[in-house]
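Below are the structure tokens for one structure; questions will follow.
Not every chain is included here, but those present sit where they belong.
Chain nomenclature is as follows: A and B, assigned in order of appearance, with residue numbering initiated at 1 for each chain independently.
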Amino acid sequence: MAEKQKIVYITRRERFNAAHKLYNKNWTEAENEAFFGKCSNKYYHGHNFELFVTIKGIADPETGMVMDLKKLKTIIKDSVTEQLDHKNLNEDVPFLQNMMPSIENIVVAVWDIISPQIENGKLHCVKLIETENNFVEYYGE
Amino acid sequence: MAEKQKIVYITRRERFNAAHKLYNKNWTEAENEAFFGKCSNKYYHGHNFELFVTIKGIADPETGMVMDLKKLKTIIKDSVTEQLDHKNLNEDVPFLQNMMPSIENIVVAVWDIISPQIENGKLHCVKLIETENNFVEYYGE
């Protein structure tokens, strides 16, 4: 009888250093300042962002791997972190145009970019750490 | 057609440095020593505790936020960590009276304090790190 297939979750971390501000263009400067406080600073602020991408799948008996982490690294770098690293998230990034570049919105945008590229296994979670005190997770729900 | 609403999990970390001991007042000193070992030391020991509070919700399109992390920070500090920081968890904290101040019991107590204060989104997880080797999580189950 075949052994039950076991589901393992593998995670890769990549990093990017970027500037952003939280600023709603439909609001006045005073409204932005009142709601977002120092996060709305005109000339931006920035962070060392850490992005964690988790894939759920079955390890291949030949390789012991759900998917090659070198390939996952390449997908994340080519389609996400090289687009974001040393960039301004309000000004420089095509896939973040017309949205608030909050970490909540970024993880959803990253999910939509990475999910179709995963062949072995499925994308399970995108996590983004903004500071040692603040992070978000998105599970495609 | 309206786009599907996406559920994001946001987390805020706050810290507190406190003393405690694991000591059951209904047991003899020898029974406490036998079961809890050095954790029952009469004059207490202490830790740098790290508390992570996770909220589950939909990001507001106007703000890009599930809830304002400044507001979450204020809730955690005012109702939890300022009650615990530089305190003795066996002696000084009203909401921990009549219970063992183990990390298992603290996360449940913190859940009950924070949960009713969350207006946008719902409390999803309370995590408490006691040392680099030990931590607990509670999901309200």
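What we mean here is this: a contact is a pair of C-beta atoms (placed from the backbone, for glycine too) under 8 Å apart; a residue touches a chain by one contact, two chains touch by 3 or more.
Source: prediction; values computed, not measured.
Student: Give the total number of copies in the whole complex, keeping in mind that only 2 of the identical chains are shown in place.
Tutor: Copies in the complete complex: 6.
One rule holds in what follows: only the chains that are shown with their structure count from here on.
Student: Can you compute the centre-to-centre distance for subunit A and subunit B, using the mean CA position of each chain? Integer Å is fine.
Tutor: Spacing between the chain centres: roughly 27 Å.
Student: Of all residues in subunit B, which touch subunit A in the complex?
Tutor: Touch residues, subunit B against subunit A: 6-14, 59, 62-66, 68-70, 73.
Student: Would you pull the subunit A residues touching subunit B in the complex into a rising list?
Tutor: Its residues touching subunit B are 22, 24, 26, 35-37, 99-105, 107-108, 132-139, 141.
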